[in-house]
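Take this structure, written in structure tokens, and hold onto it; I'll ask about it next.
Of the protein chains in this complex, all but one are displayed in their positions.
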Amino acid sequence: MFRYLALRIAQAILTIFVTVTIVFLLIRLAPGDPAYAYAGPLATAEQLDAVRRQFGLDQPLIVQYFHFLGGIFQGDTGTSYSFRQPALSVVMDRLPYTITLAIAAIVIAIIISIPLGVWMARRQNTGREATASILTIAGQSMPDFWIGIMLVTLFSVLLPWFPSSGFETWGGLVLPALTVAILQVAVLSRIVRREVAQTLQAPFITVARSRGVAGAGLVWGYGVRNSLVPVVTALGTRFAGLLNGVVVVEVVFGWPGIGSLVVRALETRDYPLIQSTVVVTAILAVLVQLVVDLVYPLLDPRVRLGRKVVS
Amino acid sequence: MTRTPTGTGPTRRAVLGGAGLLGLGLALTACAGPTGKRDTANTVTLALNRSLVSLDNKLNQFDAAVTVQRAVRQALTAIDEKLQPALVLASAFDQTSPTEWTVQINPKAVYSDGRRVTVEDVKVAMELYQKVEGSFVAPQFPEFPEVIDQGSGKFILRSQEPIVALPWLMSNILITPAADNKAAELNSGVGSGPYVVAEADTGTGNYTFKINEKYWAEPKPTVETVYVRFMPEESSRVTSLRTADVDVIDSIAADSATQLQGWRDVVVESVVGTRFDHFFFNFRKPKNHPLSDPEVRRALSYAVDGNAIANGIMSGSVTPATGVVPQTLIGWAETGKFEFDPGKARSELERLGVSNLDLTFIWESGEFPQDAATMEAMVEFFKPVGVNVKLKQFEPGGDISKWRRGEAGDWDVLGNGYGNQTGLALTTLQGMYASTAEQAKTHDDYHGFIFPDIASLVRRASAESDEAKRNGLMAQAQKKAWDQTPSLWAFVPNAVLAHRTSVQGLSLTPINSYDLAKVTRA
Amino acid sequence: MSAVTDSVFKKSAVVRAARATRVKIIVGAVLTLIVVVPIVLARVLPVPDPNAQDVFLRLAAPGTEGHLFGTDQLGRDLFSRILYGGQVSLLIGVMAVLVSGVLGVVLGSLAGYYGGKVDAVISRLIEAQLSLPLLMMLLLVVALFGSSIPVIAFVIAIANWPEPARLTRAMVLVEREKPYVAAAVVLGVKRFAILLKHVIPNVISQAVVLALLLLAQAVLLESALSFLGAGPQRPFATWGRIISDGQDFIGSAWWIVTIPGLVIAFLVIGVNLIGDGLQQGSVGAAFRRLARSVTAMPGRK
Partner (left out) sequence: MSVIDLNDYSVELMTAAGVLKAVDSVALTLEAGKTVTIIGESGSGKSTTAMSLLGLLDHGLAVSSGKASLLGVDAVKDRRGVDALRGRRVGLIPQDPMTALSPVHTVGAQLRQAVRRGRPGTSKADAARVAVELLGSVRIPEPETQVKKYPHQFSGGMLQRVLIAIALAAEPEILVADEPTSALDVTVQASVLDLLLELQERTGVAILLITHDLGVARLMSDTIHVMRRGRFVESGPADRLVNDPQEEYTRKLLAAVPSMTDAPAVAGAKGPTASGRRRADAGHAESDTDSAAPAAANEGEAR
């Protein structure tokens, strides 16, 4: 069990390292010069040079790279050009908003998609299940920014029920969370349907029926309980995805999360901010993946207890 | 399912505990609640279109920010509705000689923490404004005067050449206690204005102001709390005003204004602004290039349907320019009108021997409302004239300034806006048409527009204390600039503000700001 | 005299499953064709020039003066802008699918067939790719390398290649064990030739379904990118940009934002339905079992 975890952690560190290096190189290879972004439109030539020296942009690539890696370990990933503060603190200021949105969306998704998935699994191939299946495919096929705009048009412009931007009151969380949740419900309910339907074909289900176990006890007690591992894996992956900030939805709702932050950072060539955001999101994604791996043994005794045969 | 290596694992409870705690920990500690505490009793919420990174305007300076910055910090003077300098921290501001202004600090002026405003504060502020790279305010000073302390709050501002517009220019130098001031943007700290900063969250660009109990001047502020929120998307600013999440929004496009006009408890106020938006030619062209010939530039300007832009795309929220600077500024002179005649444009171009010309238009998105739509309209305007226009859009803060300095790709026309916070035509003339060859060496000139005769006229005007002579010099400079056809077309946008009827006392000035102290909540 | 009357047979699981699959494929095909056919025939259809503007007829509601979908902020016909915009969106989608398909199949089969170190490297790449914050990376590349059509198509391909790679690898792992491969080895056919001539052709047939699902994803991704400003240069507008420009007019001209979104939804739903239908059909069973054997790796779906 611990060897398994050590392996996963090593893999995680490798993934973070690869992600960070890719971003670092991408930014340096591309055209465009951050000095202009920092110095502002009316900066004079020597002011630009001063900026380049200040941020070490005139150093050779390798030096910048090791400086950058060293910085990560001490928690200093440079100063953000547009915010003029340590980039990491700017990202950490906004991370809670992305996490709140991610949790709200995933909670809504769980509450809806698991019962929906089970309902569809039990009615395989009936008329109603086919319509539900087409609806979930539709939910998966609509661009999330467009869903967001439609919800704003409906629930903010036409019926002023919910705020359309920012997070001043709890009401502000409703539309963004719904927008994100719609896609997740569509995807998760289909996964739950597939896993539960497949589990219900397993031999131990027939044996359980032979013991008279039926209805909800059978479907939930045995069907769902035995499909938890793939469902929880999918949940973990979706949640890790959300923690990277649902960029488009945050932009539509002016949500002060790291998604909208990175879009602005990209526009203003704010390299330290871009790098800090990617480092934080990569670590977060890997953390959530580890939590999911920790949950495996809880859900599946075969993983937890290993094979001590009683003969 | 991955077959995990077997082995004696920890008991179920231990693992459950570990995973649960880690997951829960990750989630709970990092959760965020709503930022705003909306007790709508006696509060006003402003929504800005750009993130207010700072509360003093050493570096960036955009219209709506001035209102918020001046609520916390004040300058010696301020520009009123009629664009004249009103005394604020200074109780006297007189030109005692062509190169000297004597200023007396108002004895009653104190900061919100009780400290008195001193000459040292003004001296340090002047120095620090010069140190900030790329500041918007610094280049408007032909030179920075020296501060000579005369004791008991009196001091002289001495300069080499006379600075006629000094009272106007000093309205942009916000005064902070010398000890607390830095050569960088301040997003909190002490000021002498009607409000103090209760909370500053630069992450989200949101600020909270409370009344300054020890405010020394009149009128005393009445609104208890002012929230300042950053909302980049115009559509969300407009919808938030409708759902009363926000009380005042600014710099909104004409279409949003027309939408809001029909709304019951919302009032739209607009006044002709002092910002000059134009499609400026790139003057860094080789001599033989068609664009170097003013007549070709003139011919091209006939292709632009100004009326379609002003009253169609911008639905009447802008006024076509009839000169090279906004007509609202003091010292403006009418120099001519833009003409729309595609036929004349084609015949002139043929006469001048110019055929299948390719032009590249560049602009930074958000330069002025409906900028992208106007640029796309330009492409169509030039098709009947046989000119092929290609567009290149830059994101805000991107490297457009590298292109504008001629250090990147070649371009022909720049969509550009030049704000004015002083109300003087002189400031805009100095900024756009008075670049010197020496500045061109380091690419700090205004897109290669270097005409020594125009520059010397502007310099003489800025040193001429007699108003009539000064206006005569400026008129000549503006006529000469107009004859060069510096831009394809130009307009002056209205300063537009929309607020809920429950908020009163918003006296919008042409420089698109208002005094927060006068705002009242019905 | 079988006890299975027609009515009984009609309710049998097999028949109902077949009917559900047929319904999905038909509805999917209809939705896809409604969108794709006009786009492909855009040049032939009596449609006004997408760039022709009439500034004083701007923001006109759908149906006014022959503008089926109304006009946008410059008075240009929204219907024709959606059609021509669609051509670019589809082109980018198809290019992305081709590139990611080829890339995925090649890498997948290499990993599956040769196994060992090759497999380890490619699988690690797939895993790293899944943990990258996808849209951020795409925006970064487009923001830094310019937003021409090839760059966007390539960027979307980079985002989508793990999917085909993983599934091809799984299929090849199974094909490799089959006797005909061993026989070829015995006949002295070189390993690479076996992979190329025998294994991949067998796998390709199942990849068709995957291509449809990838196209759906590519179109969604392209619209998100161009919504965030990373689309081809103006004045040309793909769907994403029409919606993002239209955002300023939600109050007064709701159709500019709504209709392009609906068009995207119709196309993507159609393609997904066809893909889903084919997946459940004859190809289905084998395909599904294989896909499940692959879930050992942290899957994205």
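Letters are used for the chains, namely A, B and C, taken in the order the chains are written, and counting of residues starts over at 1 for each.
As a convention for this text, a contact is a pair of C-beta atoms (placed from the backbone, for glycine too) under 8 Å apart; a residue touches a chain by one contact, two chains touch by 3 or more.
Computed from a predicted model, the values in this text were never measured in an experiment.
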- Over the full complex, note down every shown chain the hidden chain is touching. A, C
- Item | Candidate in contact with the missing chain, chosen from A:Arg3, A:Arg53, A:Arg128 or A:Arg225 | A:Arg225
- Note on the structure: It is residues of chain C that touch the chain not shown, namely 2-4, 8-9, 11-16, 18
- Those residues of chain A which, in the complete complex, touch the missing chain: 125, 202-204, 206-214, 222, 225-226, 228, 299-302, 305, 307-311
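Quick note on the criterion: only the chains that are shown with their structure count from here on.
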- Report the topology of the inter-chain touch graph, choosing from line, ring, star, complete and other. complete
- Query: Out of A-B and B-C, which chain pair has the most contact pairs?
  - Reply: A-B
- In angstrom, rounded to a whole number, how far apart do the mean CA points of chain A and chain C lie? 21
- Query: Just curious, how far off is chain B from chain A if you go by their C-alpha centres, in Å?
  - Reply: 38
- Name the residues of chain B that each touch 2 or more other chains. 1, 233, 235, 239, 242, 395
- Message: Multi-chain contacts only, two chains or more: what residues does chain A have there?
- Response: 32, 152, 157, 230, 251-252, 266-267
- Across the complex, what residues on chain A touch chain C? 11, 14-15, 18-19, 22-23, 26-27, 29-32, 124-126, 129-130, 133-134, 137-138, 140-146, 149-150, 152-153, 157, 187, 191, 198, 230, 233-234, 237, 240-241, 244-245, 247-248, 251-252, 259, 262-263, 266-267, 274, 277-278, 281-282, 285-286, 289
- Along chain C, where are the residues that touch chain A in the complex? 13, 16-17, 19-20, 23-24, 27, 124, 127-128, 130-137, 139-141, 143-145, 216, 220, 223-224, 227-229, 240, 243, 247, 250-251, 254, 257-258, 260-261, 264-265, 268-269, 271-273, 276, 292, 295, 298-301
- chain B residues touching chain C in their complex are 1-2, 233-235, 238-239, 242, 253, 255-256, 258-259, 305, 308-309, 312-313, 365, 370, 372-373, 375-377, 379-380, 390-393, 395
